[in-house]
Every structure is written in structure tokens, then in C-alpha cells.
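Working notes for the structure below.
One protein chain omitted, others in place.
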Amino acid sequence: MLSIRGLSKHFYGVDVLNGINLDIKAGEVVGLIGRSGAGKSTLARCLVGLETLDQGEIHLNGSPIEPGQGYARQHIQYLWQDPTQALSPYLTARAAVIETLSGFRIGTANKRRSQAEEILNDLGLDQATILRRPHSLSGGQCQRVALARAVAAEPEVLILDEPFSSLDLATQISTIHLLRRVHAKRKPAMLIVSHDLAPLRQLADRIAVLDDAHIVEDIALDEFTAKASHPLSRAYAGML
Amino acid sequence: MVAALSVRNLSISAGRDAPLLSQLSFDLAAGERVGLIGASGCGKSLTAAALCGLLRPPLQVTEGAVQLDNREVLALPPTEWRNIRGRQIFQIFQSPGTALSPARRIGPQLTETARIARVVDVQTITKALDNVSLDQEVLKLFPYQLSGGMKQRVLIAMALILRPRILIADEPTTGLDVLTEREILAAINDMVDETGAALLFISHDLRAVREVANRTLVMQDGRLVEDTHVSDLDNSNAPAAKSLAEAAMKLGSTC
Partner (left out) sequence: MSNKSTSIPALRLGFDVGRIGFFAGLMLLALFAALALSGMIVDMPPPEKMDLLSRLASPSVEHPLGTDHLGRDVLSRIVAAIPVSMGAAMSAMAAILAISLPWGLVAGLAGGRVDMVMMRLADIIMAFPTLVLALAIIGFMGASLEASIIGVAAAWWPSNARLVRALVLSASARDFVRGARLGGASRLRIVFRHILPQILPPLAVIISLETASVLLALSSLSFLGIGAQPPTPEWGAMLNEARPFLVQAPHMLIVPGFAVTLSVLAFNLVGEGLRELLDKREPYEW
């Protein structure tokens, strides 16, 4: 469904990404792991136009797309690593979701408010909370608001950039549950960038390993421990 | 036997508000490795700062005593602390970037450390870098040219040169990717094995603590709520300790 071919990006003469090929099927959850600074976030950002790619093509349902424009702008949604920076300080949580619903013309104008409330409530935010602005919400709550916004767009692909990294263990677990619920209800394909394999074990169908600007391993999760062959994959497998 | 570190009823507050740290008491035996875990804001880093004499106003100790090798240290003047820091007690932080001077290369900074440690053997620096698996080339680089993991290793190398009696590691692997974290934890283990230092490993992640320590303290809202073996945490009476143990277990499973 989402097909990445030959994606390359250089930065001051250094190859950050080199000839990346990756496929994500409809409804599939793919985990992208690798060391810090390997280029995982860069790849995720290229898919939504936050970074420009130097070479390569991205196809959605067979047609080439321009990242961050047109159909792709709605159907490939991105969640920032730091949700507190990704939400406008001027809008309440509910207003932010309504902004997305109106922007993409989802539903009818008079129903959008209740629709937004429903989505936010579904993600565990109560009526009082959704009327607050990001500065009076915790990091975990901001993450839920950002997720609500992304989900409201009814995208085909959800890209999450290190959603677990700045969270303590207990919050990581509730985030995992949250993402499972979102996936079960709306079935978007998901690309989850993470430097830690552990949270992905309960979410991903497939694991891709990024090292030295290339995808060095691309294998189903349940075969990872047994069949992953690249040294980096073995290091990850050894920690499980 | 004299404990390397002895903390009694330590309480810290900032002005007239509620205390940030309340009646903290624990011992660290020579060469012992202990973890300190708790949610963010529970007072872990505050404790570490107090133990190294790094508290600045308006934070102040309102009660209690800290003894390093039976010597009362809280009320010591800054000149005395300068002698203690580095050789008796040394701390590595979450952001090693702030501990290294950005304007000097690594080489001179390690040489300075050796001077403080009154080390004469030139091989010490070379061996320290080998122990943390850093190439000797690192000596010529500036801190900005190193990754987060490499900078932490430089700090561990410093600890190897200083050979302190007590090493405090304050969230040294938070923010590093799991593979690098593993390497840093191994380097810390090696360093403690090599020097026989006592280790206080502070983290919010029980999985990291498990790699380096057998015994752990648990803090919540400025109080010590548990002091037990790492594997006994899920049997603890303190809810904070129990939930931390559960979270670590769930994250390690595949259900």
C-alpha cells in the first residue's frame, strides 16, 4: 500500500539514507529500529515532507505521491517525538481536533464538535481536559491529543516518531495499549520508529532494522529471534 | 565495618514550601552496588546533588547527616568539597555534554583529571580509554564531535582514572538508544569491578538498574519507600515499588 523505493538523503556529504526500500501493507504495523542518529527519524520525516528527499519515490496505493501534499497530506499522518511542541499553544485540545476535521472536510460542520469530543474521550481524555491548552497538559496527555488529531484525519498510514522514548515505563505501557486500541478500531497502517525493540514486541507485525543508511533486516516479528541474521539484529534479539 | 556512604534522615527543602526530600536514610557499603529508582520528580537527582555537595540556594538541607567513610560532609566548606569530589565521590550525569568543557579537547580534559587524581603513570589514560572501548583518537576530538554514548564513555574513563570510593551515576543511559545503553552499563560494571568502588545507580528504568545492581532503593515524592533486593520488588508493600516492578515485567513480555 505504501511503497518506498530508492529513497536517499545526503547531509553535508554524508549519506544519512541510501537507497531505502520499504513496503507497508494496508493495516500492517512495521517497527523501524536502529541506533540513535541512524536516520530513522529522517526517514519518517521524509515521508511527510518535513525533510526533502534527494532521490527516490514514494507510492501510495500504486500512485506516486508528493510527501505532505494533496492526498498524502491527509492520509499519511505524522506524530512528533515531542508532542508538547507539536501542538499549537493557542488551541484547546478539542479545537485542535476540530481544526483537523474541518481542514480535511470530514463529517458535517455541526457534528464536528461532538465528533472531536468522541475521539478525544476514546483516547482517555475527559471533558474537562479537552478544554485545556497544551501548557496545562502533561506530556502523556499531549501525546494523546496529538494522536487524536492524527486519527481524526482518518489516515491510511500513521507514522509515530519515537513515541516511547521520553516516557517512563508505566506510561510506555499505557501508550502501547492506546496504540493497540487505535489500531484495532481504525486499522491504519503504522510505521513506528523506536530505538528500543521491547515496546514494539506487543505492537508490530514486522521489524525493519536501519543501520549505516541501509535497511539491513526486514523480517516478521515472530521470526525475529530465530531468523534475524544481521549482527545488529542479533544484538537486539540478545536483549529480549 | 564502616559504610562508605551513610545517609541519616536527610531532608531538603526550598524555602517554606513542602520538603522536596524527607527523612532519607540508607547505607552504602564499600564496593556495594545499589540502585535508586522512582518516577520523575521523586527526588532522585536531588539526593545525588546533595551527596556531592552540589545543592545551591534556595535548596538547602534542613535536617540530617551524610557521612563519607565516617566523616560528616554536609557542612564542609567548598574548599574541602573540592578535595572530596573526584577522589572520594564522583558523579556522572544524564547529559555528559554539560560535564565536559566544550572548548577543550578530550585529551587535555583527561590529563586534568589525572592531575586531580595525582596519577603519575601516563599509561593510565590510555588504559582507561581501552577499558571503555574508545579509540585513542578520541583524545584529539572536541566534545561536540562525539555522540552521546561516546561522551558517557569518556566520563566513565574519567571515573577509572580517579578511582573514587563512591560512584554516583544519575540516569546515565536515559536518552541513549538501548544498544548503546547496554554498552554503557557494561562499561560501568567493568569500571566498578576494576576499582572496587561503591555504586549508586539512579534511574527511572528498573531494567537498567537490574543490569548493574542487586539491591535497590525506591523513592516516591521525596521519601524512601523501599530498600530491598531487585528480584523482591514485586513482593514489596510499597505501591510505587510494586508498580515499577510490574511495568518492567510487562515491557519485557510479548503478551
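Going in written order, the chains are labelled A and B, and every chain counts its residues from 1.
The rule we apply is simple: contacts are C-beta pairs under 8 Å (C-beta built on N, C-alpha and C of every residue); 3 or more make two chains touch, one makes a residue touch a chain.
Just so we're clear, the structure is a prediction, and the values are computed from it rather than from any experiment.
Engineer: Which of the visible chains would the unseen chain be in contact with across the whole complex?
Structural biologist: It touches the following shown chains in the full complex: A.
Engineer: For the chain that's not shown, point to the residue among A:L2, A:A86 or A:L232 touching it.
Structural biologist: A:A86
Engineer: Among A:L2, A:I33, A:V48 or A:L160, choose the residue that contacts the chain missing from this document, as touch is defined above.
Structural biologist: A:V48
Engineer: From the listed residues A:R73, A:R94, A:R144 or A:R201, report the one that touches the chain absent from this view.
Structural biologist: Among A:R73, A:R94, A:R144 or A:R201, only A:R73 touches the chain that is not shown.
Engineer: On chain A, what residues meet the omitted chain?
Structural biologist: Residues touching the hidden chain, for chain A, are 48-50, 68, 73-74, 77-78, 80, 82, 85-91, 96, 99-104, 133-135, 146, 149-150, 153.
Note that in this section only the chains that are shown with their structure count from here on.
Engineer: For chain A and chain B, let me know how many angstrom lie between their CA-based centres, rounded off.
Structural biologist: 34
Engineer: Considering only the defined contacts, which chain B positions touch chain A in the complex?
Structural biologist: Against chain A, the touching part of chain B is residues 39-40, 147-149, 175-180, 182, 204-207, 243-244, 247-248, 250-255.
Engineer: Which bits of chain A are touching chain B when the two form their complex?
Structural biologist: By the definition above, chain A touches chain B via 34-37, 165, 168-170, 172-173, 195-199, 201-202, 232, 235-236, 239-240.
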